[in-house]
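Only one protein chain is missing from this complex, and each of the others stays in its spot.
Moving on to chain A:
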């Protein structure tokens, strides 16, 4: 009796959440199996696996998959390595430490669109960007970042955006490190590098796992930076899966193929998550 009342009372929220998930998912699955092009309304016949075939055989498909993975891995490596290094650097008290910390964290508050615009127009522009000015001052040929190294440019922008998050997590974690342990290691003959290697890194294992997992969720779906800066180009050079799906749906108006791509992205995310959790997840149990 009591249990059924509990169920009854919980039902509305459970049903709402279920609908929240089920409706878009089933619509996506449904769209992915029909011919659904916005340019040819009314011809929504069932096509089976054809949309998937179109998506997978798209000339940009394998490039987009590899770009997605390259972007993910590069940004993870850059943010974790630089994040740990910078956090360790600002862990010791020095004059103006609070200001430095605020400056290091602040890129996180800038929205991705603005971030991409700043990098595109003020830093990487080959004519009036700061990098071009530096090259010119040194007598070098300015680099046209967005056309010559499009994926690298996106990686730089996204890393700049996500480094503060890593620093925020690592700085907090470092503050909870026991100073007596470091002193004990010091007396045991450990150098600064030994302490970092044998005490600090193991201490950071769990925060690193958390940073990797949270960043993965967002990095698989990077879109604004690409849309604003390179537009996925030149060619498919900086197109990732999210951008390819957008391309199918809203540039080629093919909702069916886009839905198939969306489902593929879900599968890819699960594969990546499986390997990542296997790789870093065991740290979580320590």
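Note that in this section contacts are C-beta pairs under 8 Å (C-beta built on N, C-alpha and C of every residue); 3 or more make two chains touch, one makes a residue touch a chain; residues count from 1.
As a working rule, contacts and distances are computed from a predicted model.
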{"item": "Among \"Aldehyde dehydrogenase\", \"NADH-quinone oxidoreductase subunit H\", \"Sarcosine oxidase subunit delta\" or \"sn-glycerol-3-phosphate ABC transporter ATP-binding protein UgpC\", UniProt-listed name of the chain not shown", "value": "\"sn-glycerol-3-phosphate ABC transporter ATP-binding protein UgpC\""}
{"item": "Absent-chain contact - pick from A:53, A:148 or A:183", "value": "A:183"}
{"item": "Where the missing chain touches chain A, by residue", "value": "178, 180-181, 183-190, 194, 198-199, 202-203, 205, 286"}
